[in-house]
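Removed: one protein chain of the complex. Kept in place: all other protein chains.
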Amino acid sequence: MSAWLEIKDLSAKVGEKEILKGLSLSVGKGEIHVLMGPNGSGKSTLSNVLCGDPMYEVTGGSVTFKGKDLLAESIEERACDGIFMAFQRPVEIPGVTMTTFMKYALNARRRAAGLSEMDAVSFIKRLKIRAKAFDISEEMLKRPVNVGFSGGEKKRMENLQMAVLEPDFCILDEMDAGLDVDAVKVAGAGVQIMRGPERTFFVISHNIGFLREQIKPDFVHILVGGRVVANGGTELMDEVEKNGFSRFYKEA
Amino acid sequence: MAEEKLSVRDAVSDTYKYGFTTNVASETAPKGLSEDVIRFISAKKNEPDWLTEFRLKAYRHWLTMAEPHWGMIAYDPIDYQDIYYYSAPKTATAPKKLEDVDPELLKTYDKLGVPLQERAALAGVAVDAVFDSVSVATTFREKLAEKGIVFCSISEAVQLHPDLVRRFLGSVVPYTDNFFACLNAAVFSDGTFVYIPKGVRCPMELSTYFRINAQKTGQFERTLIIADDDSYVSYLEGCTAPQRDENQLHAAIVEIVVMNNAEVKYSTVQNWYPGDKNGKGGIYNFVTKRGLCKGVNAKLSWTQVETGSALTWKYPSCVLAGDNSRGEFYSVAITNNYQQADTGTKMIHLGRGTTSTIVSKGISAGHSQNTYRGLVRMGKGAENARNFSQCDSLLIGGSCGAHTLPNMVSANPTASVEHEATTSKISDEQLYYCRQRGLSAEESVSLIVNGFCKDVMQKLPMEFAIEATRLVAVSLEGSVG
Partner (left out) sequence: MTQNTEKRTVVDVAERETKTLVETVLSAETVVSVGKGASLTHYRLAEDAENALTVRLDAGASYTLITLALGTGKLRIAADLAGEGAVCRSDVVYAATDDEVLSLQTDFTHNADKTVSRQLVKGAANGRAKASFEGRILIPYDKKEIDGSQQHRALLLSRDCEIAAVPRLEIYADDVKCAHGSAVGSLNAEQLYYMRARGLDESEARRLLTTAFLNEVLDGIRDEALRSDWEAQTAERIGL
């Protein structure tokens, strides 16, 4: 019986460049995992390959998610299966309001789950309650998707989408990157509010203070050269904080 | 066999209830165009001599004209002698029950959310009064009549309000204007006439409901709208549901006259049959639409959502003659498969302080070609006139074309003309983002395109806007693989 999420010997390239080179990882339900590693080690590539970004070509290996062959599914099938990515640089979609967008997304998931679509009134209620938790004003919800948002606002919106869509596997790609001190303090709010036995998190970050104070992971993995070279707990973060990735380069 | 024939004849005779009293053969003029055919049409409609003369003059002029070919559209030559210019509605071949209608068409109605009672009429089902809207229409008409508003077919108007029609027919689009307008002047079948008296604000949108039944206007439609001083009207043409029509060539005219301080809003959703996936069939739509802002502070606003027809050749225009008059053009044109659209507007600034705004959104998909063509002209007298144009094109897939051809001419140093245009594609990042949130590729495209068109969609009357949003999705079906 394979784990909830089982990644085996995964290889992937972008263009001609091989980035993942036989990466393996087992992940259980309700766990919080942190992925660390130097730039170019494959953290973001792994996240996007799991989501099905067509930019990347899988060249080998397998991914099993909830007992299904994940790599055979389309981007949206994976999303409806519960995979959510909080993007490092969310793209702008002019003319489409955040509210409309989230309603479409939620109802796409509900349809896929065989549920009826949520009516506008119930949806707005759900949205407003959750928006409050992330300090998002109603005015912000009326703005077009990510258009004219500051870095911090974009991250709050990614958090809000996560809270509204209630995925069970959340990937947070450098939630804290490029934020000022105050904004970093709320970047982890999504994880804090939503962590629980039903939900698994992948958190990518270089910021050990952020990870330690806000994320409080169960497991830490070190990626180097497209492979996982070390698995452990928070002690790995301590080591990286002290010595950087030098030891792991050798192991790779 | 014999029984079936009988039922066909019954169906034909049904149409006689609408005023046809002679037998089938004489209801149809012979193929082709001649002075006799025009006299026949005019006689059938019991038209006064001046109108017969108007048609004949147009016909004689048309003979001297050549079909224009400056548009970025390509098509096989049209044989004008191979067209029926007058025939009774083709109810004999029409489906008799909604169940007989092509299921694909019904599926589309479903997607568009067309009310059940409207579907039969749209599909051309040959049943009289399939729905209540005849009575609805009558009630509306009475209400309008109370205010002195005239809203009827142009044939009726010729009989009931000959002075108004004679005064304004051809006053904005003269028969000499262009090849297709000239043809229309010679053979126009029917269309709508609207007159809003001085100081009257039309209490309702003159809309689709009426049109479904009031309308078997045929391929050479002619509309004349007159808004007298201080009046207001919003007119909606067409509907989002694809309309069944066997005529390939459409050459319509819309003429609008806007007097002092009056305002006309004209909204169109055009969704005629665009041809199949391989570009076979479809309507050729050559339309001349023009409004004259005759009075001071007159305002005319064109809003169009164009998704249908194999060929579209259409430039709703404003002649801004009255001082401080204002023209607006808001357009969404979507082409898919092998459709070709060459559409845009003309803003002719003649009066002082005239202003115009143009917002055009073109979306090309499949193997289609989509062209924005515009003209903004500042005449010598256009003191302090202002124009601003924004034209954006969106490409979906690498086999289509998007072209932007604005013309601007200024002969007044106090006038200002400004044009901006962009062309781009839906980015891979946008698609990925939407799909990661769970939307299918098609839903994502339709959402992104609707966002792209938002500035124009907002200008549509509310009920129309919702339908138009759905129409965007349906029109782009199959554009992403």
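Should a chain be cited, it is by its letter among A and B, assigned in written order, with residues numbered from 1 in that chain.
Simple rule for what comes next: contacts are C-beta pairs under 8 Å (C-beta built on N, C-alpha and C of every residue); 3 or more make two chains touch, one makes a residue touch a chain.
Here the structure is a predicted model, which means the values were calculated and not measured.
Peer 1: Quick check: which displayed chains does the absent chain contact?
Peer 2: B
Peer 1: From the list B:33, B:154, B:298 or B:400, which touches the chain that is not on show?
Peer 2: B:400
Peer 1: Name, in rising order, the residues on chain B that touch the hidden chain in the full complex.
Peer 2: 378, 380, 393, 395-425
FYI, only the chains that are shown with their structure count from here on.
Peer 1: Express in whole angstrom the distance between the two chain centres, defined as the mean CA positions of chain A and chain B.
Peer 2: 49
Peer 1: Within their complex, state which residues of chain A touch chain B.
Peer 2: 51-55, 74-76, 79-80, 83-85, 87, 90-96, 100-101, 104-106, 108-109, 112, 144-145, 161, 165
Peer 1: Mind listing the chain B positions that touch chain A in their complex?
Peer 2: 427-430, 432-441, 443, 447-448, 450-455
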